[in-house]
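Chains shown are a subset, placed as in the full complex.
For clarity, chains are labelled A and B in written order, and residue numbers in each chain start from 1.
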């Protein structure tokens, strides 16, 4: 096959422009072939930060681009570790690269909002399922990657590069999210952090002289959390998206509502759970792999012409950026306050609403995934001792678990 | 109206993060209100560079973001000119800002490809039509902006800020396109160019000490042209998009093909021209304003399941990035070469194709819009004389009109 050989040669040289890293080089043929797969290409149509671009208009980057970026940083991390004498075979290197490339392949559109609304299956389970199916297609060449991804391989640091306190996933997404949002507070020194990576007892750690970079990384991560990921308007859009989908599921059942997307309809008609994967895994994967942001946008546009006031009102709001108001509080809202707001919403909308709960959402947000209380970053001193980061930091780095309570409801005139 | 007053106060302070300029401040209430309009919000769903992200994965920025950026640069240009004593009244300033904000509002999805395929109306005519309709809605407050946009106002330099060799439109799109593609060769010194703007005899010109910035600007523009706007793969995707739409129109007529998008179907069913604007302007605008990138993506996904081989093959190619091969030549291809390629395509595909022309596209590309042969940039010397840029540049800046011939057809094995 001449074409194959040519492709091989081209792969080796394939360079992709990236506004953050300059250039990303595709490291091997199998990576190239996986990237060409339609399941991976589909990530080009799924935005990493869903509706965050309503607050930060540049935040349009996709899960495709993020996966490439994480791949790039992982090649750098492997180089650094090898240069320090850490043994990583060619097979292991390729497997880590495959694992990081595919770590998010189970994400669907607006997945933070839709993950448990559209169906009750976690994206990591789906990622694993996608990898297993790809493994069949690629003649078992993904087996080691799957072991590393699942944490079964006997060198834990390889898994930690893919998923851990210092994994290349978050190195890239923090860098990428802050770059495209323009939130300078989130810029991390990925370059330096990666240079400071080390392995001790098969676990990833950081050289002592890298502690300042880690401190900055932790601050940046915390600020991104409050400034971007939990921004009021992002939250409002997310809550509205969940509300719309819930209502769509109700109407699908009660009145046979359908969207212009057959794949989306598949998930409106039935609520799948992990237990369905055995019996209907193929159909679930097939339809899920057809979904992207467009299906949701087209559904919203169709919903905005529906008769049902609830779905119409929220869909129009989402399309034209008329977002619900969000109140946030460190403490639970008083029942008096809740009652007052709820009455106002009822007064304004009750004639048109079947269920006020679609227009008055209460909830909590917590930064648990952004704290370092467990699985602490380990520092390796010049003398070779492992020390938890919290012991050597120049300030208290343990951002506490903070739970914020919110109310979300339409803006009203008075 | 208490809400109104609050909104007014908020507007004044409204700041939007932009990864290029840091922050964009919304300068006035009417600008804010125009931005809130659903016709403008719709630009959030239309990518500035269509399918260019197939080559440069970061190139996902929208016409919405570009319009904001051009607005920002225009506020800066007005400040600079005023600080040099150029008289610009508050009304004029606001009108220029409105004109630049709305200059691209007539763009539809993938407009470079679809402009003359979907319907035969130029986007500038549509922009004007949108503005006129908005003017009615906004009680005539856009009249001066429309005059400036149309070049009817008696201070031509205001029009030149919106459309001309040094307009804020291209200052922003060159900066933005090079930023999001990561093509460093396209970075221009917009900051310095704007500082060097001057007005002489009511026309925009550049201070003498700015000539180096202009030289760099011209080089950057030329390189962006070849490296991004006319990149082979971008061209292939564009040609394929045109081919798909043409075929869709044929099938719509011959076999009643429809897409999941009602608004798109409206344009598949009939080929509108400028002449239809009088009789059916409202319906055209209404449906056009419903279109965005999602409609096209959903159409491609539907087409990829169609029975017709032509539309299916190209749609799948576009969706999964299996792009046609492109040959480019400075001279017309020889008839021998054309015949040879065409025969190969026929041999491979003719059984499945109704018309080989869908799979074998010939054409020309020219950089005419990027040359400066007419409407030259004028330099104002320290002594106050106007000199054409080509007379003072340190090298020959006149990039010639270059016409490139291309062939575009599917990749085949041998």
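Just so we're on the same page, a residue touches a chain if its C-beta (ideal position, glycine included) is under 8 Å from a C-beta of that chain, and two chains touch if they have at least 3 such contacts.
Please read these numbers as outputs of a predicted model, since none were measured by experiment.
J.: Whole complex: how many copies, 2 being shown?
T.: Spelled out: 2 chains shown, and the full complex contains 4 copies.
We adopt the following convention: only the chains that are shown with their structure count from here on.
J.: When the C-alpha atoms of subunit A and subunit B are each averaged to a single point, how far apart are the two points in Å?
T.: Here the centre of subunit B sits 31 Å away from the centre of subunit A.
J.: Please output the residues of subunit B touching subunit A within their complex, sorted ascending.
T.: It comes out as residues 1-3, 16-20, 22, 36, 38, 41, 44-45, 53-58, 60-62, 64-65, 68, 179-183, 260-261, 290, 292-295, 297-298, 301, 319-321, 413-414.
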